[in-house]
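Right, chain A next:
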Amino acid sequence: MVISPVQYIAIPLMAAFLIPLFGKLNKDLARIIPGLVLLYLSYISVVLMNQIISSNTIIVEIIAGWRPPWGINLVFSPLTGFLASMFSMLGFVIWMYTYNFKPEVDNAQKQKFYVLFMMLITGATGIVLTGDIFNLFVFLEITAISAYSLTAFYRERDGAEAAFKYLLIGSFSSTLILLAILLLYTQVGTLNMAEIALKMPGVDPFMKGVILILFFVGFGIESELFPLNGWSPDVYTQAPGPIGAIFAGMVVKAGIYGLVRVVFTLFDVKEILPLLVIIGMITMAVAEVIALRQGKLKRMLAYSSIGQMGLVAVAFGIGTHDSVFAAIFLMFNHAIIKGMLFLSGTYLVYNSTEKTLDDVDGIGKHLPFTSFLFALGALAIVGMPPFAGFWSKLYLLMAAADVRLMTVIAIILVVSVIEIVYYFRVIHRIYFRERISTIELKIPSFNAKLAMFILAIIIVAVGVYPDLISGFIERATTDLLDKQSYIQSVLSVGLK
Partner candidate 1 sequence: MNEFLTISFYGTAIVLMLIGLYAALAKKNLLKIVIGLSIIDSGLHLLFVAVGFISNGTAPIFSPEVLESAQQMVDPVPQALVLTAIVIGFATTAVALALVIRLYKHHNTAAIDEIKNLKW
Partner candidate 2 sequence: MNTILFQLFGALATILLAFTVGMFYGGIRRKIIARIQNRVGPPIYQNFLDVIKLYSKETSIHHGAMQHMGPVFAITASITSLMFVPVLNGEGWFWFKNLNFSGDLIFLVYMMVFGSLGMALGAGQTGNPNSAIGVTRGLSQMVGYEIPFVMSMVALMAQFHTTSITGLMNIQVQENTWLMFSNPFAFIAAVLAMLGMFHYSPFDIVHAPAEVASGPVSEFGGKYLGLMMSSGSIFAFVKLTLFVNIFMGGAANLIELVIKTFALYLIPVLYGVTSPRYRTEQAITYFWKWPLFFGVIAILWASF
């Protein structure tokens, strides 16, 4: 079978529709198929990444025979490829985790879950890979709709409320993006991102500004920037635990990818970058401050997640090569670490309805493995060495110092102190309080443990030896910032 980037989209999408059918044949098949799909996607990630890194090229996949700028194309470049690979692999780990998650949920529900799960992965990967702006919008909507549905997955929770808020804000997001695409189209007459980028210098600056702002707000909603992130704490809280990990690891990552792609490649307007820094800082400060005062574990993780996205926005906003490097590193770290926090945190408050911090008191004795991994993740996310989070934070600070943004450094560090306080508080509660809650604990199944353990290994490995991953990130950074080569390689495809 020929390996091509289009399989990233085609296979999970196909799987999504086939799951109910296979579910009829054998009820376990519905659970196994996504795993196989994601395993295969991980495999092609390795192959494709290897291919582009070793040959130093970009794979541009033409769909339906129309070469760019007329047809839709997929771009597998170091950046998009890195993100797509990350999504697939993280997806696989999370699938492993979900395999035996909530055995009491009946089979039909499970099938729905996996259908939506596959859709979500399709959408998120599609956003990253596509080279067409309208196509990006479509994938965004696929992601969004499946995300709404997954948020409301549990009937007994307040999932519907969270989902409705998400949908309300999300509709604004899609409307604004669609409007922006429309206006953009009227200006440049094309939807291919490379061609847009090529024609952008000729666009009237006023229109350029308006379109950019529309995109900014639209993608800002998806990437949880303040004050556009009202939906996210609720969604993280109400969605099933592993889906929280997916939101943190994929959905918002795809959102910020869209933002960054628009800002850096399509528009290349440096004036918007300070705004990104400022918004990022506010996001971070507000979110972490609220997280400090949270009494509920998942909500705390949610706000922490928002804060981290603010940090990523700041990093992108600084706009130098080093800071973008730091930003992508942060995205990677946040995906794996927050993923692990959600996965392990879910088991800490498994049967609790309120999911308050009181429920984790003294749980370290009863769930030693999960607690340990949660503690490890907490140490990692606040940037303690020798874990992965340390390096990304360090790179960001170095990048900020290079351009003398001392205020930014100061605010990041102050916020980090807050972060340390609330994460260490949880660790302390886990290990050094007496357990008073009588809620029955759930021992994680073996596959869940394995999933968390894999993430933990990555966290420690990257923390001790960051060069493991920094090569890829370096390539991705160059790829993102080198607009010309992106345009060239996309537009030259099929010209032979």
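We adopt the following convention: contacts are C-beta pairs under 8 Å (C-beta built on N, C-alpha and C of every residue); 3 or more make two chains touch, one makes a residue touch a chain; residues count from 1.
Behind the choice of candidates: all candidates are chains of the complex that A comes from, given by their letters.
Note that the coordinates shown come from a computational prediction; the quantities given were computed from them, not determined experimentally.
Enquirer: Considering only the touch criterion given at the top, point me to the candidate in 1 or 2 that touches chain A in this complex.
Expert: Of the listed options 1 or 2, chain A touches just 1.
Enquirer: What does chain A use to touch candidate 1 in their complex?
Expert: 134, 138, 141, 144-145, 148-149, 152, 155, 158, 160-165, 167-168, 170-172, 174-175, 178-179, 181-182, 185-186, 191, 233-234, 237-238, 290
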